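Notes follow once the structure below has been shown.
Heads up, one of the protein chains got dropped from this complex, but the rest are sitting where they should.
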Amino acid sequence: MSELRINLTKGISLFKYNKKAFIGFIIILFYVLMAIFGRYIVPLSLESNFSERYLAPSLKHPFGTDYFGIDIFAQIVNGARTVIGLSMTSSFFAVLIGTILGILRGYLTGKIGQLVDAIISIFLVIPSFPALLIMAAIFADSNLNMVQISLIVALWLWAPLAKQVSAQVMSIKSKEFIEASKMLNMPLYYIVFKDIFPLVAPYILVNFAMQLKGAMEFTIGLMFLGLAKFDSTHWGIMLNYALYQAGALYTPRAFHYPFFIILNIILLIYGGIIFAQGLEETFNPKLRGHE
Amino acid sequence: MKKTLIKIFVLFMSLTLIFSSFNFSFAATKKTSDLKLASDWPYPFHGNPFGPGAVGGAWWFVYEPFAYYIPQTGQYIPRLAEKWTINGSKLTVYLRKNAKWSDGRAFTAQDVVNTVAFIQAMWQWPYEIQTVRAINPNTVEFTLWKDAPTSFMHTILTDGAMGSLVPYHVYSKWYGQARQVAELGKKIFYDTQSGKTVSDETKKQYEKLSSALRDQVNKFSPYKTLKRMPVVGAYEPTKIIQSEMVLSKNKYHWLANKNTTERVVFRRWSSNEFVWASLVSGELDAAHPNMPKDVVEQLKFINPNLNVKTVSDLSEIALIFNFNNKLFKDLNLRKAIAYVIDKNKVKDVSVWQANPAGQYYTGVLSSMQSKWVNSATLSKMTKYTTSAASAENILKKAGYTKKDNQWYTPSNEPVEFVLSVYGPHNDWVLAAREVVQQLNKFGFKVEMKLIPDGMRDQVMRSGEYECAIEFGSAWWGYPHPMTGYARLYQWDIANITAFPSKEKFNTPWGEYSPFDLVEELRVNINNSKKATEIIQKLAYITNEYLPVVPLFEKVLPIYYSSARLTGWPSAQDGRWSLAPGGIERLYNLLITEGVLKAK
Amino acid sequence: MKFILNRLIYLLFVLFIAISGIFFLINKMPGDPAYGLAVSISQQRNMDINKALEIAHQMMGIDTGEPLFIRYVKFLNQFIRGNIGYSTYYQTTVNEIVAKSLPWTLLVVFISILISFIIGVYLGAFSAQKRGRAVDISISFVSSIIQAIPPFVLAVLILFVGAIKLRIIPLGGAYPVDMEPSLSMDFIISVIKHAIGPIVAISIPQIAVWTLAMRGNTPQIMEEDYIRFAMIRGVKDSTIARKYIRNNAILPLVASLAIAFGYMLGGNTLVESIFNYPGIGFYFGKAIALRDYGLLTGLFSLIVVGVIIATFLAEIIYSLIDPRVKVK
């Protein structure tokens, strides 16, 4: 029982032993730093220069220039802010909602438990991306800020997590020490936060990293389809420009244009995936035995 | 057990793959007498001309207007009509004697009368036609309503719906009903227009009758009920699936002998990439997608048979202002914006093939300006050559100040606003992006906002924007400056911008309200001397008071392939200008007359 | 049996709530379905947009005055009768549109899921067996990368490379217009040929997803006592890998299979549009763009029904192959 608790603290020290988690962490950290400090280091000029479009990568333009003749590297760096901001907050909210409802569903029995279960089931059966499109259209003309957009995205991301968490909680709650707490008449919040939460915490952390991918795809998709507020350096918008507006795939000398955007998107998602995989291996003793 | 299933499946898949690679051929439509195009149409296909989407891209192939009008030459090419005469408010059309429906029945004046009754009943339009009667089987006489503009004659002659939309022998069942609804609708319309009150009872009766008719007619789908759709045009839709639509030659068409193209095959225009890909691989003979410059060069390189001809779309893309916003009520600011924007750069980034907006913003399309606005007028007007200095002068004179590269109004508020643009229109988005960039650089704080798919109308009409990219002057329907001015001062642009067009504006010829000028122009449209005079005044007001700032004149790029077809007109040929507002007209004209044919 | 019945009633309840939510959500969507039509009318007939809008409303039979709740009751009433709506744009029942498009989507989705699941499960199990070796590392690396590629990017790439550069796949559509749908070999081959583009675009990322999921599941299974007991019994390695490890590692994936199925029903909007493929996703995209509320509600409900059926089937299959469920 306390074994898992120990794992949580040990996990952090074990962190350095797991290469995957480490690399994933470095990639994410790299982009987070880019998001925070990038715009102070790499200045962005959005002034178009049509005659200098599609310049190949060079020292002056590490990623080349785009259809407007604007430096792609500077746009990627400056766009990291919205990309990271949106996907991080979205996954945070998704994990928050998923955890709370998941624990409630797992712990509570009776009418309220069934109600929570029904809510989870409903969100599970509604396909998320189409629903998100509709939500975005509904709120499209009401100037949403980043937190609100993240909430809308998170609304369609949390359900699978909640289901998994509730399954975990259900298997934990039958354990003796919870029974003991119940017999001691401990208040609900005590049981949930002191007894159950620490046990599912590593699991949630892993999921946070996993959610990054979903959140990235959703937010990029939203921007890509022009349903969220326009930020011309958001990678989704950049990709939209590259593929649909500029038709870069059909222009051999523009190959670098979508390439570097996709590269960065993939690298960030990849970072999230292997970070999650690494964390999972670190926290899950069963997986660890095989290293 | 499971394993065997999987094995069988894998075997099956690989077998089919091997099979399929054996007899591999591109779409079986290798017939050389096909014309292959891209378009959109409703599927499941109803063939109902009153249904939304109607017959899609087939429209101009299956419905014939009385005549085609070539804007560049001002010439009418007779189609269903052999000739026509105009006598005051009467238009007499002499129908082609050898015109037949595709099921072999003769096309008569009765069909025209029937069509007008039906569209008036179904669409509550065109009430401008007060009566239509068949003088004899080959002659129809239209009488215009007294207040209808004479330009409506043009609409009657060139609109594809007017003559052959509703075959009498197919729709005769509802003719009486349609007639009744149309007459009642006309009466209500005329009464309302002349200020009389219409009783609720009449209105209710109209609603009842018209919805009863609409229910029946909309449910009737000729394509499904009759298994065919008798049409008077050169082609009849015969086979329709979601991704392709086949039109087969009407062998009774009066030009059937000249026409050597057996079929018109449409592929669905599902995405621009798809059309690009189809053009490159020779799957299409012609299409008109927006294409960035480099893509065009590359496509021409891969498919050397590809040519491009650009024709004016008879419209311009403009920056429009919300005049309820006090920032834009100031003419000085609008003028400054007009000076700041580098139109050529905007054009390059947005649609490289477009015509630049020119240096005068007269409301007359820049490609037509020399024809309508005389040099004497031009010399009186402000010339908007891109110049930040001129803009600064105007602003400083008006009391604006600049601090830290940010302009402030005389009342010391920062000049900041949001530019809204309709997301799905790529070229607009690109133009907006460039405009925002230029204005920001000058020292206005401008942000950009995308209007989501399907929301353009909502945002524009509710006035929930500060400034936007929209069509400015546009000459669709009736290719004449009047159409553009009507848009700017009476219709949609006036509605959404709230430009005070009824106010009087100072001109070298005195004070005029543009709203009244447009009315006057409408009345005098056939009086070319008077019309030109009025146009000079409107041009002056438009240029000096800037209801909108034009960015570029939109063009339609037509990509056509000479791989399988011969006879495409030369680049100078006026017939290309038939394309805007119905590009299929151009193809139909060329193939029915046997100009364009298979090699 | 009682378990199945209970689940069925529960899922019907979930379905009811979900489609009600969808109905109100969709009808909250701003925009005017008649706008696109109105614009073309106003352009063609040189008419004021307001007038054109009025005409467009009449043409589409849009009654703006009816209260939402009445429409909701009507919708439910029709829905129960199996009539999932009326498309204002296509002027026909959604059922008809579904009948014409669902088979294509199902074809693509089924084949994609089957191919990606089979390949993914094999690759994942293989990778897990070789855990830590070069093969495993490269498989999981490539899978993680592929998983991160958005499918619509892949679709544009496949269209360009497959149809233009290499000319090995036909350009769009489900079958050539000159062919009559039949059960002839020619037609079937043509259908498969046309479906290859979308199938590949959808399958490739899915393969990566299943590979990673399977690879992630397997080590936990390897720790199970029954694997050890099988080894102690001297059961052959190949038998253990197949009957003991893979069959048990697949179980948790079956549940995800249902979710993937639902996601694919509506999630292929972009892919289908890029390939001009006449499936549900194509109409779904159209319905959103055109604000065709009837079509949108109908298709959305259909997708939800699809997910629920898939979930239900998954549960039954799950209980068939994993007897533990029955005991519950």
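A few points about this structure:
Chains: A, B and C, in written order; residue numbering restarts at 1 for each.
Definition applied: a contact is a pair of C-beta atoms (placed from the backbone, for glycine too) under 8 Å apart; a residue touches a chain by one contact, two chains touch by 3 or more.
Quick note on the criterion: contacts and distances are computed from a predicted model.
Its UniProt record calls the unshown chain "Oligopeptide transport ATP-binding protein OppD (TC 3.A.1.5.1)", which is the correct pick from "Heme exporter protein C", "Fumarate reductase subunit D", "Oligopeptide transport ATP-binding protein OppD (TC 3.A.1.5.1)" or "Dihydroorotate dehydrogenase B (NAD(+)), electron transfer subunit".
Across C:5, C:70, C:166 or C:232, the single residue that touches the chain missing here is C:232. The residue from C:74, C:130, C:167 or C:243 that touches the chain not shown here is C:243. For subunit C, the residues in touch with the chain missing from this view are 224-226, 228-236, 239, 243-244, 247-248, 251, 321-324, 326-327.
Methods note: only the chains that are shown with their structure count from here on.
Centre-to-centre, using mean CA coordinates, subunit A is 44 Å away from subunit B. Chain centres here are Cα means. That of subunit B falls 37 Å from that of subunit C. The multi-chain contact residues of subunit C, meaning those touching 2 or more other chains, are 30-31, 156, 160, 288.
In subunit B, the residues that reach two or more other chains under the touch definition are 273, 280, 424, 453-455, 458.
Of all the residues in subunit B, the ones that touch subunit A in their complex are 272-273, 276, 280, 291-292, 294-295, 297-299, 345, 348-349, 423-424, 426, 429-430, 433-434, 437, 441, 448-455, 458-459, 464.
Partner subunit C is touched in their complex by these residues of subunit B: 6, 9-10, 13, 16-17, 19-20, 23-24, 26-29, 42-44, 46, 48, 50-53, 122-126, 155, 159, 214, 218, 239, 241-246, 265, 267-268, 270-271, 273-274, 277-278, 280-281, 283, 302, 424, 453-458, 474, 476-478, 483, 490-492, 495, 581-582.
Partner subunit B is touched in their complex by these residues of subunit A: 46-48, 50, 53-54, 67-68, 136-137, 140-141, 225-227, 229-230, 232, 243-247, 249-254.
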